[in-house]
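Read the structure below first, then the notes.
The complex appears here without one of its protein chains, the remainder shown in place.
Entry: chain A
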Amino acid sequence: MSKTITIDGKVIPFEEGQTIMEAATAAGIYIPHLCHQPEFTPHGSCKLCTVKVNGRNCSACTFPAMDGQDVLSETEELIDDRRKITQMLFVEGNHLCPGCEKTGNCQLQAVAYHLNMLDNHFPLFYPDREVDASHPDVMLDRNRCILCTLCVRASQQKDGKNVFAVSGRGIHKHLIVNSDSGLLKDTDLEATDRAAHICPTGAILIKRTGYRVPIGERIYDHKEIDQVSLEAEHVKHGE
């Protein structure tokens, strides 16, 4: 008998060593997430994937699946709170969707749509954040950074480099790059690096590719993020 957990009443199998997120994705169940990508070591920081495991809040992307767990995900309370956490990410940075090249392809925006976020709810921070356009092929706009560290992990784990890091403390946390000048142009980042393409928002963009796909024909213009996410990340058992 394979071991199982229950997510919102549905019994799903899991393999030893899988996280709740991995088990859910394999079973075709979407749990909202932004800092998680199956290719990289889970980070557990955005907290969007919070689920109730036997009555306790846990991050699905880092918490191990264990036989008999009763997991709640799509409850009214969790959906409401995930929306508020998404709103926190919006007010913390400067996210101006209508003027952003990433609109329609942005996971932050898509998660907000999925959670039916209609306003910012919280007061905006309007932080002063640096834009780095120095690199010939890659643009870094920290206004849109949500500190998910996917670029940090992609650079380390896929590209074998160390281009990005997160520095600072608390609300002053920010993305830094690995060069003496502190500028992207002096790092060894290349436009073909995984790190240059991993950003879930529009903080890291490839230059001279903007608007090639018109607004209205972009990923999340026609599909919801749960569907897109499961299609991309879904790995069936045994594959």
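We adopt the following convention: a contact is a pair of C-beta atoms (placed from the backbone, for glycine too) under 8 Å apart; a residue touches a chain by one contact, two chains touch by 3 or more; residues count from 1.
The rule we apply is simple: contacts and distances are computed from a predicted model.
Peer 1: For the chain that's not shown, choose its UniProt protein name out of "NADH-quinone oxidoreductase subunit F", "Amino acid ABC transporter permease", "4Fe-4S ferredoxin-type domain-containing protein" or "Glutaconate CoA-transferase subunit A".
Peer 2: "NADH-quinone oxidoreductase subunit F"
Peer 1: Tell me which of A:Val177, A:Leu205 or A:Ile225 is the one touching the absent chain.
Peer 2: A:Val177
Peer 1: Among A:Ser59, A:Gln107 or A:Asn143, single out the residue that touches the unshown chain.
Peer 2: In the complete complex, the chain left out is touched by residue A:Ser59.
Peer 1: Touch as defined at the start, partner being the missing chain; which of A:Gly17, A:Pro123 or A:Gly216 qualifies?
Peer 2: Only one of A:Gly17, A:Pro123 or A:Gly216 touches the chain omitted from view, namely A:Pro123.
Peer 1: Name every residue on chain A in touch with the hidden partner chain.
Peer 2: 42, 44-48, 50, 57, 59, 62, 64, 81, 84-85, 88-89, 91-92, 122-123, 125, 147, 162, 164-173, 176-178, 180
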